[in-house]
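Reading through the structure tokens given below for one structure.
Only one protein chain is missing; all other protein chains are in place.
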Amino acid sequence: MSRPIELVCPAGTPAALAAAVEAGADAVYFGFRDRTNARNFPGLNFSPKEAAEGVALCRRHGVRPMIAINTYPDAGDEALWQRAVDIAAEAGAHAVILCDMGLAAYAAKRHPDLRLHLSVQAAAANEHAIRFYRDAFGIRRVVLPRVLTVPQIAALTQAVPEVETEVFVFGGLCVMAEGRCSLSSYATGQSPNKDGVCSPASAVRYEQEGEVMVSRLAGYTINRFGPGEPAGYPTLCKGRFRAMNRDGHLFEDPTSLDASTLVPDFARAGVAALKIEGRQRGKAYVAQVVKSLKAAIAGTQAAAPAAFLEGGVATTGAYTRAWQ
Amino acid sequence: MTQPTLALGPLLYNWSADRRRAFYCGIAEDSPFDVVYLGETVCGKREPLVADAMAEAAEVLSTAGKTVVLSTLALAVTESEVDALRGVAASAGEGFRVEANDAGALALLAGRPHRVGPYVNVYNEGTLTVLAERGAESVCLPWELSADSLARLAEAAGRLGMATEVQVFGRAPLAISARCYHARAHGLSKDGCRYVCGQDVEGMPVDTLDGAAFLRVNGTQTQADALTLLVREVPDLVAAGVTAFRLSPHDLDMGAAGRVYADLLAGRLDPVAAEDALFDLLDGRAAANGFYHGRDGAAWIAA
């Protein structure tokens, strides 16, 4: 291994960014307060000024700032996304994380020195797909979709050695191939790919029926949690539905990814970086999860509190074949 | 302006070999489709069991004068899936037409004429330009685009010398996963799935806890329950420069559905009559056109 595995940490606000830096992040990723990133939630994210300050703070502490511009520009509205790339480049971001081919072409041409990382939203799941983005746009790193097993990750990393691989190690778990899911768009009209939001809070309603909590998305009942039953995000893929005359979590139980026990396997697989999901999370999450993952990388296992997990339950997801 | 063409998309469901033979014979004998897409796009495990039937279908359709195009897997992850991808891409060098459904296929087909399928995220003109530069001749736009996006992209594709296909009939695939939900619902794993997805000819219905029809599970794919139906919208799409219209195979008289669209495009049937005729063919299936109208995909915006 040429250098230790890098821990890439989320920041939804400058306060969370500071918490990540404080907790020992090697890199921090964040996005602008608009449709150009996949956590476009009201009140969250960075203004251009905050982004520039965030980059400066990271630089002072030897942390690599990465800016996520990881949604798909609308036809006729590409300027918004292109401006985001320009702002990130001017701010001195270590890399931009993007998924759209058109935007990647723009970034590669306009900012030839800017480091491009392929977002998980591109769901590049095989060696040929990674080569496509390398050949077309010169991407330097790919964030792998959460559909691969550890041996598959090792094979991919070996197959395209010029492109670093980054994998999710902790946090929310998309059970669908990322960037190729319009479940939320079908129910709410707001698109994860175009609008940067899955299960938008504005479409979510919780109702208490006594001690039972019912969650609805755009009017569809998507879950009922019994008294004291741990809950998850109001996303469709973690919803409870009726199929074959049975009610249940058809796609996935409310659960979060925790692959901290697999850190040594990722290192052996040649993975360059581990990513923590959760730009929508609070400082408390960022600080505690970053610390526990740093410990895991250093070889001293320290589990993050179960309270931070959806449903209070962890899974290693697709990294283990049996999950599929 | 040349007359738009009609295409039958790849079969998304895991129909038996016999059902496939009968279906494609029917399409070959009596349907107005100019282009028929074959090839497994959902799950690589299904392919070996129906390979002979699909080879026969390709033969029969070609003989009947249809243009046959092979579509690649939407999500190729495992070694065997990637091998399948390489195999289909290689056939492009042997005179077959191929439609790429992921960036991996695009890489394998670069520099050779090929088509781009609806699973490739084409949302803007910049992406169309990248694709055109690498040899794409046509693009089938994703389901979730609105009228405005479709029109802009059709116009841009025209400028780039590409054909534009829009999907006007079928349950929209909403997601694809490494996990098989059909197997999971039957208490099985993907590796030991016993091909349970074959039990549902149009996917497994998924209702909300309130009993409202909502989604369909089709193996690793999740589809809308409501069938996207664009009919009244077709004249505007033609005017915007859309050159082909695609219907997705369902367990109904697809030849008849194709004829309705052919009559609509030829001006033999007005949009309202065409919509009525298609509703008859839908036989109680819910319809949706929300994506086109910039709404939630499940919505039906009446005239």
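Letters A and B mark the chains in the order given here, with residues in each chain numbered from 1 onward.
Here, a contact is a pair of C-beta atoms (placed from the backbone, for glycine too) under 8 Å apart; a residue touches a chain by one contact, two chains touch by 3 or more.
Here, contacts and distances are computed from a predicted model.
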item	value
The complex's invisible chain, by UniProt name, from "Ubiquinone biosynthesis protein UbiJ, contains SCP2 domain", "Stage V sporulation protein AC", "Anti-sigma factor antagonist" or "Peptidoglycan glycosyltransferase"	"Ubiquinone biosynthesis protein UbiJ, contains SCP2 domain"
Touched by the hidden chain, restricted to displayed chains	A
Hidden partner chain, touching residue among A:Q158, A:S202 or A:Q301	A:S202
Contacts of chain A with the absent chain, listed as residue ranges	12-16, 19, 22-23, 41-44, 47, 200-202, 204-211, 213, 225, 227-233, 254, 280-288, 305-312
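Going forward, only the chains that are shown with their structure count from here on.
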item	value
Inter-chain centre distance, chain A versus chain B - centres from mean C-alpha coordinates, in Å	29
Contact footprint of chain B on chain A as seen in their complex	72-78, 99-106, 122-129, 131-133, 135-136, 146-148, 152, 155, 175-177, 179-183, 185-189, 191, 193-194, 218, 220-224, 237, 240-244, 246-247, 250-252, 318, 321-324
Touch list for chain B against partner chain A, complex	74-79, 81-82, 85-86, 102-108, 110, 119, 121, 123-131, 134, 143-145, 148-149, 152-153, 156, 172, 174-181, 184-186, 189-191, 204-212, 214-215, 217, 222, 224, 290-291, 294-299
